[in-house]
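The other protein chains are all here in position, but one chain of the complex has been omitted.
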Amino acid sequence: MSDIKPDMSVNIGGLQMKNPVTVASGTFGYGPEYAELVDLNRLGAITVKGICAEPHTGNQTPRTFETRCGMLNAIGLPGPGAKGFIESYGEFLAQYDLPVIVNVWGKRVEEYGRVVEMLSDEPIVSAFEVNVSCPNVKEGGSLYGTDTKSFASVIETVRAKTAKPLIPKLAPNVSDITLFAKTAEDCGADAISIMNSYPAMAINIETRKPELANRSGGLSGPAIKPIAIKLVWEAARAVSIPVIGMGGISCAEDAIEFIIAGASAVAVGTANFTDPSTVIRVIDGIEAYLIRHDIPSIGDLCGTVL
Amino acid sequence: MSDIKPDMSVNIGGLQMKNPVTVASGTFGYGPEYAELVDLNRLGAITVKGICAEPHTGNQTPRTFETRCGMLNAIGLPGPGAKGFIESYGEFLAQYDLPVIVNVWGKRVEEYGRVVEMLSDEPIVSAFEVNVSCPNVKEGGSLYGTDTKSFASVIETVRAKTAKPLIPKLAPNVSDITLFAKTAEDCGADAISIMNSYPAMAINIETRKPELANRSGGLSGPAIKPIAIKLVWEAARAVSIPVIGMGGISCAEDAIEFIIAGASAVAVGTANFTDPSTVIRVIDGIEAYLIRHDIPSIGDLCGTVL
Amino acid sequence: MTGTETKSCFFQFFLCVKCPFVFRGIQPLKQEQTRILEHRHEQADYWVMQLSAPGIGPEVRPGQFIGLQAPRLDNAVLRRPFSVYRADNESVSILYKVVGKGTAAINRLLPGETIDIIGPLGNGFPEATPGLTPVRIGGGYGAAALQLQARTLQKKGTVFFGGRTASDILCADEFKALGWTVEIATEDGSVGSRGLVTDTFDRWLDERSDTDIELFACGPEGMLRAFGDRAVDRDFKAWLSMDRHMACGVGACLTCVIKKNDPEKGWQWARCCKDGPVFESREIAWDE
Partner (left out) sequence: MTGTETKSCFFQFFLCVKCPFVFRGIQPLKQEQTRILEHRHEQADYWVMQLSAPGIGPEVRPGQFIGLQAPRLDNAVLRRPFSVYRADNESVSILYKVVGKGTAAINRLLPGETIDIIGPLGNGFPEATPGLTPVRIGGGYGAAALQLQARTLQKKGTVFFGGRTASDILCADEFKALGWTVEIATEDGSVGSRGLVTDTFDRWLDERSDTDIELFACGPEGMLRAFGDRAVDRDFKAWLSMDRHMACGVGACLTCVIKKNDPEKGWQWARCCKDGPVFESREIAWDE
């Protein structure tokens, strides 16, 4: 065991983070929501709820449903739009020592380009996570994430609009994740993030109605962690850009498992709802693990699975 | 509430079952293993562990690992081969009033043909479930399940070898399950079963070794149920052949959810390990539900999601 | 939101942005490890649980709620929201009904065991308007939030309870002890008058010379809506505490949204957990 503090900082394709832990888009709002419970200055970065160019209302309710060791969501990407986001949250977020990863989406390829264009010059925006994998909007979303051609056209379009770090968020429901990881790399992405929630469904057997107004939704939480670990492991070996891993992380041990599998950084999602202190416990727990195992820097742990 | 017993019988593409409940291949052995705990005559059918033409040793250990609300397995399809199966279990199974669904697999297309050919005339064999989706054997398995051309060639090959009900078991890790469901129907399959365990992985963070000798395995159990429900729902609407639904069923309510989603029959897998009485509770619970809701026959419930 | 307006915005998202405590005054949200001090049966499926909570207890305003993590329920990922039934400098209590797996797990806990809670959540009820006659409408566990609010008032009023049967009527004695008039209606007539609480209320209102009343209600949505309609028809204010499925409880996930009337767009979403759970009846765009 060493006395020196390990180096927790990571650089995710140009995005400098003081530690490898962010929050998963859509589970932490835009910043203020958890600010009274979580010291935002401790986070490696914040990833905000998905934003598209214009304001969007999202799906009808019910929007979430708890399953065994997981939950379904079909929020449907409501949001204030690019302009509304900056107006409403820009000043708030600027108060913190906190890189902001903006999760963006669009209904058509051009809309992806538009939202990135609108936000690229905003000083508060540190990086873009490109959501091509939302299972809950009929338009685009899921197609862009499961067809390499459409996927490439989205990434190329947004790449042309910004020099900031670009992080496509891959869809999990594909037979071969490495194809999408490589396509992202080839189209100039700086990193990739894996995974979005998995297309899923629950039906109330008394009413025979789906539990979500949108009928189906995305499964997240501890239930899916072993799926996410496998995807991260495969993708990380296929490309040389860094991977942000997520899916069911609820403690430091889970995060470390992702890092050993090949993730350079991780995101805490559903577990914020279970326990808002998760993200801080994950940061502290990773550091304690590095100290206990005499690992000088988090980078030395990444991808070390035997 | 009605006094008459509801009709629980189903016909799965020619396979007549007295109730819609079978067990998932690989979780119930070949029959004798649970025979002291479960009255085999109560089951709608038994689905035995995957068999290929020749004896096979399977993977090294550890072969399973428990995850949150689920488990990983990478058994690797060990088995006695077609001849060994009949020699060892034929007489035992013949004692019961129990249709036998034989789960078959091969490393190459011809091997699928061979095992079906070897078993097709055996009176004990009632139907074939064709496993094109085992995540745990390097050869074939996963490719046949995720590529419609290879998938079609397997189904056509086995179709030519038998007139008995043929039930391809689809892989879950595809972007569009309906393509595979339709291909199965087009190639003459009598039914389909959904889903096999989902490719997944777990890593021990102290040893940095994968928890399974095979590195990755298949995720099963309650964790995956919402994924399975969605796949069954989509596939059942796309084809007119019946669907056997499975994935995380651990009580009658789970089974009823699958049936409402579109499954004509269901299989209990991992839950046999949790509680060997599950399959009997599921049968009794479905019947009680039909009585409570005054539904004369199980077929009237199938696919009734609103 | 409950009455205060800053500027119109998309989803009321940035109301709390410049100063996160604008609606909370000085009371920030806290996460607290509490110990069960008391856990007792109230009636039928209803139980009362008191938790040590020196951090949260003193900050609670009536109508606020807490997000409780059901211990031992290892397959649950979501907290359960419960209105605060009692609060003091050292503790908070909830009055809850066992309805599913989370409340069943909570029900198995014994004094001395620990529970993780976050709170106080939501805006709670607005200050009662001086000069108006306080009226309270409660159904089921809705009584919990109402009686906490009644305790803070000097003025006494009338509380109407409605339910299917006697065991759905809670806190009647507590209101009586506070000096309130209690009117009860049950569908099966097992306690109070037989019929709907709206009928009892309508008769009561018809007998009054004025409608200088202010109504606070907490109960099933059908009941809230019926009273909301009366508030519009008869021209008084009705503050309704709305119940929505929640995931985060703090405004982050957009699960619990409710349609609010909007002059421009017809309606817009508000978050029940953060912008509510209490809304004035006119704010709510009821579903068709």
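To keep things simple, chains are lettered A, B and C as they appear, and every chain counts its residues starting from 1.
In this section, contacts are C-beta pairs under 8 Å (C-beta built on N, C-alpha and C of every residue); 3 or more make two chains touch, one makes a residue touch a chain.
Only a predicted model underlies this, so the values are computations on that prediction, with no experimental measurement involved.
Among B:Gly14, B:Pro55 or B:Gly303, the one in contact with the hidden chain is B:Pro55.
Screening B:Leu37, B:Ala160 or B:Ala288 for touch with the missing chain picks out B:Leu37.
Even with one chain removed from view, chain C keeps its contact list with that chain: residues 72-76. By the touch criterion stated above, the residues of chain B touching the omitted chain are 26-30, 32-37, 49, 55, 57-58, 61-66, 68-71, 73, 75, 78, 80-81, 84, 87-89, 91-92, 221-222, 270-277.
The working rule: only the chains that are shown with their structure count from here on.
The innermost chain, defined by the distance from its C-alpha mean to the mean of all protein C-alpha atoms, is A. Farthest from chain B in terms of Cα centroid separation is C.
Spacing of chain A relative to chain B, judged by their CA centroids, is 34 angstrom. Here the spacing of chain A and chain C, counted between their Cα centres, is 34 Å. Centroids of chain B and chain C (each the mean of its C-alpha atoms) stand 48 Å apart.
For chain A, the set of residues touching two or more other chains reads 68-70, 222. In chain C, the residues touching two or more other chains are 74-75.
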